[in-house]
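Of the protein chains in this complex, one is absent; all others appear in place.
The first chain written gets the first letter, and so on, giving A and B; residue counts start at 1 in each chain.
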Amino acid sequence: MIEKIQGGLGMNTKLLFYILKRLALAALTVWVVITLSFFIMRAVPGGPFLGEKAVSETVIKQLEAKYGLDKPLLTQYFTYLKDIVTRFDFGPSLKQRGRDVVDIIKDGMRTSIKLGLIAASIALVSGIVLGAAAALRRNKLIDKIIMVITTAFVSMPSFIMGSLLLVFFAIKLGIFPANGSTTAGLVLPVITLALYPMAYITRLVRSSMLDVLGQDYIRTARAKGVSGKNIIFGHALKNALIPVITYCGPMLAGIVTGSLVVEKIFAVPGIGRAFVNSITGRDYPLIMGTTIVLSVLIVIMNLVSDILYKIVDPRITLE
Amino acid sequence: MPLLEIKDLHTYFYTDAGKVKAVNGVSFSLERGKVLGIVGESGSGKSVTAYSIMQILEGNGEIVSGSIKLDGQELVGAGEEVMKKVRGNRISMIFQDPMTSLNPTYTIGKQLMEAIMLHTNRSKKEAYDRAVEMLRLVNVNEPLKRMKQYPFELSGGMRQRVMIAMALACEPDILIADEPTTALDVTIQAQILELMKSLQEELGMVIILITHDLGVVAQMCDEVIVMYAGSICEQGTVDEIFYNPCHEYTKGLLRSIPTTSDVEKLMPIPGTPIDLLNMPKGCPFAPRCENAMKICIKQPAETIKINDNHTAACWMNVKKGIDEGKIVFDNDMEGGDLQ
Partner (left out) sequence: MNKKIFSLHPDLDAFMPASEAEKEYMVEMRQSTTFFKDGVKRLLKNKVATASFIIILTIALASIILPMVWPYSYDAMLGVSPGKPVDSSYNNLRPFEYGATELRLIEQGEKVFPHIFGTDSSGRDYFIRVVYGTRISLAVGFFASIIVLVIGITVGSISGYAGGKIDLYVMRIVDIIYSLPDMLVVILLASVLRVSLAGVIEGSVLAKIGSNIISLFIVFGVLYWVSMARLIRGQILSLREQEYVLATRATGAKGSWIIRKHLIPNSIGVVIISTALQIPSAIFTESYLSFLGLGVNAPMPSLGSLASEALNGLTSYPFRLVIPAVVISLIVLSLNLFGDGLRDAFDPKLNK
């Protein structure tokens, strides 16, 4: 009797191949972002110094010479690319004289990463708990309450959520400071950032839990005599959480983009605020630098969550 | 005392569209050492009967009334604690689709050992050894390697063997097999049935084999129950059912088996199964029955004993009795009995 064995030895090689393929795509994506941002910025009519007040022709010429903007476009492009790849250098900021873009980003990153990671953990933990609770109490009152609230949260843009929290908790009630430069001031930004992904994960876990509970292998487990509690925490939850892994990448990306406005609303000294200020202030090197760094972050997070998904779920066939 | 005794079982599902009477007054009993086949179309209530015995119905399903006795112990209303010790230990079950019936994210070994450790006091090491032993028993090659593999790495037939190993690991009294071969290739089907037959002889457990394949029944079973629309139409030994069918539905089923020897035309049963939400008040098979009589439409037939090994619920038997003068009606509105 010969029964076919699928997977087997080839599994790890396949996984490696998949990871390499995804790495290549990630690198390509980052390159596209760099190239895109470079040429888009250079396409601005009048060049990056148009916004400067009362600048004479000669001064512009001097500035262009200083920043290497008088060279041919392609030369500029390759210099820019080389500086990023070899020295992680995005050049100097135009508006914050004497500071390099990299330093501004580094400063902002410290706060932003703290903010993002706390928000992500809160969203994950509470989303999973609420989602599982809703699924297990399906169609009961608690399920309905959870669903109504999460539906409302999913329909509210983060800037509105943030502003409303600011109005109620900082201005009306005065519980938390409105300024996010202190630790206590980070409470409201964290909540703002966590609410949307939390609501999303709750809904995701609920529907995936319900799906898993209807699967044949749960019936098998019941037929074996496994108790209800062990079925939920042993058999069901592990399978139900697999979709959450795929959401982790987009969630962190969402937190990154959400932090742009949230940091603006609460005046958090993070990279998001630097980015928003660079847009309003037309600080082109800073716009490019922050875009590229944030893009790299998002691409890496998507990459990690996709690869993790393939590793955790043994069923996935790798192409 | 019979090993399993079921009396007047009613299991309903409460759906948005209404109450679905999936099992509607099923009674039968089962002695040790037998193989019972339950046949019927999809939706006839054969699987729901099995799930009711195990009490693993979906959330909206409920045993409304009736009694299920295992070795004299009443299981209906016995509570989850009792059932946990029955399931997988005294009554085991294997399912139709081996592709989806194993947890995809657990190894074969873990799933086997879980079943063993739930019902015995074996240590992890002993459970491991027992699991390997079971895999060997069901003819899985390279059992040590399989223990570490995930279900998706195994073929369908192999997975069904694992399911059987898991079900038999605690030496149950009863094995319920819910269409165990339907999802498998024909050659694998034969192997699995052969395996079940030989294990039954070796271990002496009772098998309840749920199927819609009369060929499988003829090959495997001692007794047969034919179900239609949640009720038993006919019940008896294999020989009785196959050679002396006394219900129009059973006759239809037998006519619809393709044969190689006969030149007779293949006769499918016309129509579709009854809508369980709109059960007619008469015999549920009457709308599709070519010999349906006026009474069939008005009144459900009662179960009549044909002989010691055979009962059926069909008005045709009554008609036959009247025609042959075996049934005489008294004036005090009593019906007669057959024989």
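Following the convention adopted for this analysis, contacts are C-beta pairs under 8 Å (C-beta built on N, C-alpha and C of every residue); 3 or more make two chains touch, one makes a residue touch a chain.
All of these numbers come straight from a predicted model, not from anything done at the bench.
For the chain missing from the display, the contacting residue among A:L16, A:I160 or A:I311 is A:I160, taking the whole complex into account.
Set against the missing chain, the residues A:L16, A:V32 or A:I311 yield one that touches it, A:V32. The chain omitted from view is touched by exactly one of A:S93, A:N239 or A:S295, namely A:S295. Residue A:L260 is the one among A:L193, A:V212 or A:L260 that touches the chain not shown. Contact between chain B and the unshown chain involves residues 274-275, 278, 280, 282, 286-287, 289, 291-298, 302, 304-305, 315, 318-319, 322, 327, 329, 333-337. Within chain A, the residues in touch with the undisplayed chain are 25-26, 28-29, 32-33, 36-37, 40-41, 43-45, 151-152, 154-157, 159-160, 163-164, 166-167, 171-172, 253, 256-257, 260-261, 264-265, 275-276, 279-280, 287, 291, 294-295, 298-299, 302.
Definition applied: only the chains that are shown with their structure count from here on.
For chain A in complex with chain B, the residues that touch the partner chain are 1, 3-8, 138, 214-217, 219-228, 235, 238-239, 242, 312-315.
Residue ranges on chain B touching chain A, taken from their complex, read 54, 56, 58-59, 80, 83-89, 92-93, 95, 97, 100-106, 114-115, 118-119, 139, 141, 150, 152-155, 157-158, 163, 166-167, 191.
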